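The structure that follows is given in the form of structure tokens.
Incomplete set of chains, arranged as in the complex.
For reference, chains read A and B in written order, and residue numbers begin at 1 within each chain.
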Amino acid sequence: MTKPLHLHPDRLFPADPTIRSIARALHASVKDLPIISPHGHTDPRWFAYDEPFANPADLLIVPDHYVFRMLYSQGVKLEDLGIPTKDGSPTASDPRAIWRLLAERYHLFRGTPSRMWLDWVFSDVFGLEVQLEAATADLYYDTIDAALKTPAFRPRALFEQFNIEVIATTEGPLDPLDHHRAIRESGWSGRVVTAYRPDPVIDPEHDGFHRNIEKFGAVSGEDVSTWAGYLRAHQNRRAWFREAGATSTDHGHPSAATANLSRAEAEALYAKVLAGPVTPAEAELFRGQMLTEMARMSIDDGMVLQIHPGVWRNHNAGVMARFGRDKGADIPMATSYVDALKPLLDAFGTDPRLSVILFTLDETSYSRELAPLAGHYPVLRLGPPWWFNDSPEGMRRFREQVTETAGFYNTVGFNDDTRAFLSIPARHDVARRMDCVWLAQLVAEHRIEEDEAFELARALAYDLAKQAYKL
Amino acid sequence: MTKPLHLHPDRLFPADPTIRSIARALHASVKDLPIISPHGHTDPRWFAYDEPFANPADLLIVPDHYVFRMLYSQGVKLEDLGIPTKDGSPTASDPRAIWRLLAERYHLFRGTPSRMWLDWVFSDVFGLEVQLEAATADLYYDTIDAALKTPAFRPRALFEQFNIEVIATTEGPLDPLDHHRAIRESGWSGRVVTAYRPDPVIDPEHDGFHRNIEKFGAVSGEDVSTWAGYLRAHQNRRAWFREAGATSTDHGHPSAATANLSRAEAEALYAKVLAGPVTPAEAELFRGQMLTEMARMSIDDGMVLQIHPGVWRNHNAGVMARFGRDKGADIPMATSYVDALKPLLDAFGTDPRLSVILFTLDETSYSRELAPLAGHYPVLRLGPPWWFNDSPEGMRRFREQVTETAGFYNTVGFNDDTRAFLSIPARHDVARRMDCVWLAQLVAEHRIEEDEAFELARALAYDLAKQAYKL
């Protein structure tokens, strides 16, 4: 006995009929706006070569750490999910068997955003009409697998079907951006831009940092053995990225620490970093100094600076040893901004040419630090709820805790921040719904007027992202 | 003019008629399930000897730190509430006078869970039909006092009337567990198990630690002057506790710190601890090492490991000096888990034989740390809202902040965690109601299906506690 799969048109809207009806009207006015995706992790190869996706497991399970971390937390081995190992020792390779592991445990996702995104993909993208469970595993597998072999499910066709106006990928400074060039030269009209994510050459504690620095010198043609040359290499790569459409840089540091050393101090620190090894405090200081250098370069080249701090990456030692980085074991930590950002803000906090977008996984900073900072400093804007907080409750808490002090116009709309390409419309839909719910509540409680809510709904769904990211 | 006491059948359900009606249906499906009470502090003597409770004040005020801390905060002296002093100097001894102090100030409890639990006890257990206030103090006292003298109000009769399937008490390693033996040998069918709480022999800063260690050697028959002997003593007592039904251990440390020292380091630290005095850092390190040792033993003997960290115990110096420990002066502190648990998790975080249940009084860790950790590590589960957060709003925040990242199945149902025996059904009722409210909201907003909500309501009320605690 299968159960019908049904995306209710009022999903995520409150039960209260007054609020629901306002939310519905607001949502209707924004649901068909094109998608602006200013920050994410899709693979430019997809759009460059437009090849079909391999199979349901490789598309929806293996690359999605939200999905496999939940299965892993309930005792499924990563080996059995086909997650590749570092040493190349084999793991499960039958995608149908992997798919069944998900299907049999799909109840674990009840109440999670993954469930909502996946159901949207199943229903709206693949036209499935029954729920995923053990009994429907094969039906799902066969339906999705067959669809992926058709032209309508190629990356570019989906991009167009999803009504994406522009999407940003994220690349490191060592990336030659060949795929982006291929996209541009292909004559395809889709707009795919890159973003500059220099962590591998900025973080002395990154795997292979010294090897990266060496390559950084090679790709930039600069002498990175000196501080001045190293900075020029960044300028060189930033210019290269801007040619591939980049309008932003992104920085994923363990903390939000910034620094503003004298030139001599910075030179000495860089020399130490190059010589290695450095202490954790020196690594932190170097990353912090580089945020300030990035801000300085942003003033020159106009790139928006994004800071994504506060994560203990790869926390699970066993998983890191066997499977490597980015395997669902990144855990947020308490993160402070007030002291951390002061050096950068003292240097550039009032410069009208600079724009810094702050993210957090520590929601306690919303009302205590981030809204007060963004509600004052002209250079600061608040990024949307990030990662674990990219969820209905996370979005509700964000607006409740941020709006009264920072208003709406110091926020920047939505980021999907995903490598799960098929879920992008679902993610934007969740964000648009939750923003409309918040606005509808404000209208119903006579805290804003209805015409203001319509203007704001559009700003949050479309305008603010475009403006904030200069897209 | 007395006022009627009325436990509304829809209490705690939202006003919204859609959600209320779903919540009602869900609650009706779980309200008569037996009570699983896997963690608490009732006195095994009650069930062993089935003697009547003494009087209303001794039953409901003197042992309940929720009740007397509120009265104390508003100027009532602990002496006047009959709280016994450390030096045995006399305090109030007329239970009726003590009862009147509560009755006259019962308005102080408006909006608190204590009020909800007490009203349930008054109404459902004692059949009182008017509210407690100065004018009804004597009526209350006489009614309750009379009831306590009847067979229906003996501990075992109440246990059966409350529909308790199993209850766990908490004992220290020095406890001979005589009362548990008496229960087993009595032929009574009620299931009362113990839990192993070794803080008095693990925490070098505990009152009388050295005396405790000495007794620990005596009761276990091991030579606790060596690290190896000390560990064997724990193994011995754990086995003893398992025979008395224990399926879990519990650890109430000031922080969640764990450690994983080499054998030589651990031996040296234990020698230092035995020699005493130790620095606060050494005490912290020893407690942390012992959490990891307890995890190691749990892998062998299957006991579930509970961690209840983050409390400044006995914060009020004056109260501690005059009345001793556990007098309502325990205050939570900011508690971090990500760094603290790493040594234990590095050692055993993926071992399928281990199960660790985490608690917190620092709600900021729900969405930031605990849900991400439990949504990844196979050994971790999240305990229910604890202590001050064992309340309607606390339960709501828990589900809102935990579900999206950890799901429902990484949580373990409800703990009443109380020594207030009569309030146990009321506490479970509040938890069941609040979980049904959360589920009803998810259904009303089309975030889960109705049949899923019924399954989840049962899991949260009954199944998950039984499974997680292996009861």
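In the analysis below, a residue touches a chain if its C-beta (ideal position, glycine included) is under 8 Å from a C-beta of that chain, and two chains touch if they have at least 3 such contacts.
Because the structure is a prediction, the values reported are computed rather than measured.
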item: Homomeric assembly size (copies in this file), of which only 2 appear in place; value: 3
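We adopt the following convention: only the chains that are shown with their structure count from here on.
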item: Distance between chain centroids, defined by C-alpha means - subunit A, subunit B (Å); value: 40
item: Of all residues in subunit A, those that touch subunit B in their complex; value: 3, 8, 10-16, 69-70, 72-75, 107-113, 116, 131, 312, 315-319, 328-334, 361-364, 388-389, 391-394
item: Interfacial residue positions of subunit B with respect to subunit A in the complex; value: 16, 18-19, 334, 336, 338-339, 342, 345-346, 349-350, 352, 364, 367-369, 371-378, 380, 400-401, 403-410, 441-442, 444-449, 451-452, 455-456
